[in-house]
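Left out: one protein chain. Kept in place: all the others.
When the chains are written out, they are named A, B and C in that same order, and each has its own residue count from 1.
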């Protein structure tokens, strides 16, 4: 999970997807565990706007986003990819403590984010930097979080990538995966009780659907119809565990039926399909209540920087998914529309890398929190017990601590 | 929940089902919350062997039990009804502390019990005295449990009706409802791992399906296919909460689909339908793994002796269900087969009441446990801490305690 | 109307809890009550009788049978700005929600750098005395002490129950309200239903004395007073009984003041001995008042075993007799 527990040799992101080792322990790895179903999307009940080449499939209607919006979406997907590359390197070179890659998952979270209004609430997982950026959070703030600096919303208290910001209506996750699904549902229910028109979105992985929290949230949602969209990113893996060991249901979407919650399965590497399904769910929320969306996608990177995918999946499996890389598809879609070309691409990447450079340097230069700050925010007003403990701790710290 | 918290005037069971009061707080009670679907069973996907008159419906095949077995089943249903009547009176007259009625639920648990072999394991709820009796546990032992006496399997430690007996392969429930569903599933999985042919049955109410434990058990069961039958008694109510506030799914059976677990919905007041579905599920278990059975039935009595159904349901609702009383139907079925008549009925009731009289008197005369016994069985061998605590407590008790 | 309100009324513990919730529900539209069976039937103990009829089913909510789900949804409600009161049907069923109480509600403020908070009240009907067996007689308060972020209140009188309910609802942090089931109907008292909240963090001397300090909370306070009265007659010991009222943050000033005066301490709770709240009390007192103690601090508690159905009410939970023996032990101690 953590740097000094993991192999620490510097390893570029690219290596992640081209490694050759195939053996686990004494035995061979089996055939791919999560075979890419996107080429036969219809057979799997997976809704698509575009195919691998960015051409319309005629299945889900193209949501007809304005050109500017389409470009902005793609640019964000690229920026997010560049952030992931950089995060990996920063961790491998010992400058951030920990990194959770999101390579391959750029489409789901960016498209779902823009399907919601800025004053809607989003409950985030740990692979969703684009959400914050799309809501106007400056890049340097994200890196300050990755570096655990004092001057970021959480004061350096949380693991890198466990992001959020109240000013952007983005609630940080509760490190236990899945725990916040009912929180999102409860918040949506609260808005309904208060008569507000706020809508809610919660991201979580397919592995998290196994927890009781998923069950609680979906069950309450069916009965009380809060305006919440549950977005299950089925990326094939929960750390080393494939979906076949996670559940025996055919899809994650259909789990909604068990709770009377409407549901849909979409291609999570097709940003427009994600947008269309999410936007519809958002729009229907006041009338129909919750929707469960399963976005079928793939974690192309390591689970975290402490992970070693060689132990559990084959390069062949990864390779098939790479052909469905959401960045490639979205770029082709834009090119088909004559909205994008090679020069744009080069300029964009250069811009992203430059922006990241600036943000990294600014963030890294920021100070760490001081020990006294540990005691803040436990209660609104500290108890005498905490004040006494703070005083004692401060008095006892060695110089330099 | 408990005697001295409840109205304590003596009230016969019969009154439960004929009370007239209709108002709640300041408002009227609404229309019936759990409308009996048994007359339109097919429309509700509820499988039946017999109709209200004990005639075959042609839906589920008559399991063709031997005459002796049919009679034994009916006799047990009657004995169980008589136990319920007596339990109620004993509580209302202050002789047992607490009672959980099972009136109306006689068919489900007796029929499901005989669908399993005696060396199969059953995880019990609190409305299932017939299970133990069918496995040869003497009646007096049940009453000793109700009276909290020292010489019953649990040494007087558990609330009345939270029954079980290892010698009969019947595991007592863990007072939190639903908690034991994954225990049953885990035990079944263990048998599979060990290569034993033991099968498993777990009873629980529809309210308990809301707990995370249901989710865990069904999910693990789908993946690992242990030989377990989950028998959900949908009796319309969880204390004062109707199924409409419990979940928005149309049936409880279909929840199995969310986990890839086979499932079936049966008429829970039709003992032969329950038997047929349960037996089939048991027989298929080694090959197919788990089955979720929803038995649609009705709690005709109070939730417990601390309950007051006047606060939440109408006499009309209860009256419709009484026409589908499982005892009446089974008796008609037997009469249609010429296996039963009025004289049999009278003799049976006389025998049941006499047996109960004997058991009550014998059990009530048994001693309560002594205080030292509280400390036994915490660990296999008591720790020094417990020994010290026991010594001190015994030394400190006032004479007579 | 307000004149009527100011008249003092005889109120059972149940009615006091009901009145406290009613007051907050009626005066603050952001307050909601949710739990199993709390609405239509007013809760299995009837603590919420009539509230759904008065406030409506939108804000007094019958939930599915799922303690974790109830608390977790309340966490979300609180994040958004409601002030949920959650009823756990019996404190014995609270454990499924442990993660959401201690590691979500009690931590959202800290973990979000102060951006979010989870003000909510978790009602935990606790303690034995109603022949409830081990699940329906649990003392769970000690589990909630081990890290900050949640306050713990335990009223021992109807007036405290009323005022603590109000204080808990208005508090900016999550509060565990430990309610004494055995006192629900057994205890009544007269006080003015004036909507004035209790002060959180203040203990109360409910029987002054100079020889020995008893620290207790909930129903055991009453047993302690009985024991003190008995021994005053027979042994001429003058015992001071302190009702802690707030477990976190406990009232260290009142505690130390009394202990430094008497030099002898007996801590009484119904929860099991090991790692009961008495452990923390003893540890803190011996640290902060070491030089004042004439005798070792005694703990009177249930043993480390579950609550026994058929003999627990009589033999398991501490009573005045056992408290008396501890007092005698403390008084007679010699090095």
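One rule holds in what follows: a residue touches a chain if its C-beta (ideal position, glycine included) is under 8 Å from a C-beta of that chain, and two chains touch if they have at least 3 such contacts.
Small disclaimer: the values here were computed from a predicted structure and weren't measured.
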Interface partners of the hidden chain - shown chains only, full complex considered: A, B, C
Residue touching the undisplayed chain, where the options are C:51, C:206 or C:282: C:282
Hidden-chain contact residue, picked from the options B:122, B:191 or B:393: B:191
Residues from chain B at the interface with the omitted partner, ascending: 121, 152-155, 157-158, 164-166, 171-172, 174, 176, 179-180, 182-191, 193-194, 198, 212-213, 215-217, 219-220, 223, 376-380, 383-386
Touch list for chain C against the chain that is not drawn: 92, 95-96, 98-99, 102-103, 107, 110-111, 134-135, 142-143, 145-148, 248, 271-272, 274-283, 286-288, 290-291, 293, 295-299, 304-306, 333, 335
Interface with the undisplayed chain - residues on chain A: 1-5, 24-27, 97-98, 148-149, 156-159, 162, 175-178, 207-208, 210-212, 238-241, 245-247, 306-308, 311-312, 368-371, 374-375, 378, 385-386, 389-390, 393, 396-398, 401
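The rule is short, and it goes like this: only the chains that are shown with their structure count from here on.
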Most widely separated chain from chain B, with each centre as the mean of CA atoms: A
Separation of chain A from chain B, taking each centre as the mean of its C-alpha atoms, in whole Å: 46
Euclidean distance of C-alpha centroids - chain B vs chain C, Å: 35
Contacts with 2+ other chains: residues of chain C: 63-64, 66, 68-69, 96
Per-residue overlap in chain B, given as positions that touch at least 2 other chains: 210-212, 245-247
